[in-house]
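With one protein chain held back, the other chains of the complex are shown just where they sit.
For subunit A:
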């Protein structure tokens, strides 16, 4: 095809703009609104009620009759159907989800959420009571046979085995596992739990019961006493599983005609189920040993519901009394804890047995200091204070159950009873733990007195103060006593010797101090902590506690100037010498700062401290840091930078940015943020000067530009660099810094060849092409207002850009290059207008520089012709099979470009346009709808003045035949 001559179409932007305005068409709102519900007066009744499902239905007040969504859900929606299905327990041997859910619901109804559940204590106990000593599991099988002290030796073998069958796990086998480490022991117990479930699943009910009995027997063994609380937790898990299995099994037996209602009574239970239940109880009643019998019966407590109305109550009372038979005080107290726990779960309204349990505990309290306990401790070489702490979880739990929603009178009575017992530190501790914090707080002074009276040799005092502190951190003591309480408590705490004990206690009291006192007291406390923790680098072992101190202080000091004016705060931070912890702490401080700092600040104290903290975070970044971690650090630092403002003192702000850049050079997002900040600073200056820069401000904005210019190259992400160059260039232009703008844009053009063909986005390799094209289009639109450099040729930047595009190694089979060419045409067309579409105030664009000089226009036209020539060449190469579709698309977009920007009065262009139209329709890949609309547009345009030439074009454009 011969070379074409380009003529840009003359544009009158003003009038076109007005012509483009849509006519406002009035909408009558009362008539119709798409979002308004259709109100229908006769509501259709729904088929198939929802059967009490609580799922939210789509309609509420207005009856939407024809809502497609609700009609889909006609009847029961799938979720509630599913729930309904699981409500009827179909699998006999498994705990169905519905049942579990119901249990939970029940619990929530009767025991409020304010009751700390056992599950949360579990983990704590397991992690606290550990041992390095060797443990043994002794599952004695038939050990009773050797115990021939009974007066009758003539019992026939048949009867004997029948009776002892229950004690045997496997006939005649005896397994004793010695020398287990703690972990092995835990695994062993877990295995037993598994084999219990398996036995149950395979219908070996007797074997399951044997396993449970054997496990609960382990609870009467107090060798390796430090591990006892954990052992209790592990084994009661098994008991809970067992209790659930039996209950569910019997419940499914009752479901025969129809499932039992939630609150069934014993009368509704059928005979078979009752008989099965009775059988279980008879079997359990014949268990020889006290402890297993007690535990297994407690595990099945809930099953009493099937037999009699007040069965649970009677059984609870009986079991409570039965515990008196346990001689070892530790075993007994844990048995009580289990009973209370089961009681709370099954029948939380039965308070009597809980209280009875507690009073029995008090009555047998002296056993703890009894002779047999002393002997045992001597044998196991366990100190009394350690031994006493073993009781804490159980007594805490019992007291928590007792005190839950208990009246004040009862609590006072309990207190008095505790007071009467000698050496009651252990009880006192649990009282403070378990009773309502308000109750303890109002009597805080009394408690301090009692703590002081306690025997020094027994329960460690710092634990008592820790418990008191815990209560005081949730409830407030009377205003007048607060200072004396703090003084009294701290007097004791500061004397605690071991740094570990000290910090555990001090950490708790920090909360109280922060809550009620000013920075002065908090500062004193911090100083004391530093004093205790510095010798021998004790802080190294106490990072979690120190961290929690910080976390407790932060919520109370939202004013960071106060926080940092505490002398000891930064020295306290210096104690975190392990990098990971240090960064953690810094992060938490920054988070609080970002959340609570309302307005930007210039307070030097805050800035210095935070800069220090941010630097710490930044310095932790190394080659191994994860991307996510970097991102979150950068986010925090950016948050800080955003909060720094020096008001009208722009220069100081800039110098802060310079400092920040030096400090945070490793975090790219921070650098990017800094560049944006500086650009914003330049624009802010322009706004303040209302566009008329003085000499001083001009120098300042040039300094800003220089800042950006030297900062951008340090970024690694190519697109960040490109976009920032462009943006900074725009900012420089807006501030009339022409040479700077030129430099930015030139720099952008010069790094274009570096753009890789693929970039990694969220860990995936993606083609960079769409981003590249987007950038170039953005760039082109900026170029319209950039005046040509006086020393360089006409359209220096445009040419430079196009040359770069030409030399860039595009992907094979890509039309991107040609698309750039096509999108450059509108720019060139816009440049050849007399007055431009947009300009920058106080910057002369090419329109004024050249004033529509014909030479300039000719230059532009020449460039256009070259571009069109290139496009046409490319179109020719696409003539073959697979390129046809692309050819069609490209031809159509070039046609569109000609139509919009070319002067079609020119015959050659006119002809070219028609040819392109035909080319794009030649192979039938054009979307008919687009073609039709284009034609319509042309016809519409042809009616306008000056555009009549378009009408004969329309005659020559034919639509694609549908054949």
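Here is the rule we go by: a residue touches a chain if its C-beta (ideal position, glycine included) is under 8 Å from a C-beta of that chain, and two chains touch if they have at least 3 such contacts; residues count from 1.
Just so we're on the same page, contacts and distances are computed from a predicted model.
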Legend entry - Name under which UniProt lists the unshown chain, selected from "Vacuolar protein sorting-associated protein 26C", "TBC1 domain member 9B", "F-boxkelch-repeat protein" or "Fibronectin type III and SPRY domain containing 2": "Vacuolar protein sorting-associated protein 26C"
Inset, instruction - Have a look at A:12, A:128, A:318 or A:578 and name the one touching the chain we're not showing. - result: A:318
Legend entry - Listed residues A:275, A:853, A:873 or A:927, member touching the removed chain: A:275
Inset, instruction - From the listed residues A:16, A:133, A:198 or A:289, report the one that touches the chain absent from this view. - result: A:289
Legend entry - Residue of A:259, A:327 or A:458 touching the missing chain in the full complex: A:327
Legend entry - Absent chain, residues of subunit A that touch it: 149-152, 154-156, 159, 163, 220, 270-272, 274-275, 278, 281-282, 285-286, 288-291, 293, 318, 321-322, 324-328, 331, 360, 363-364, 366-367, 370-372
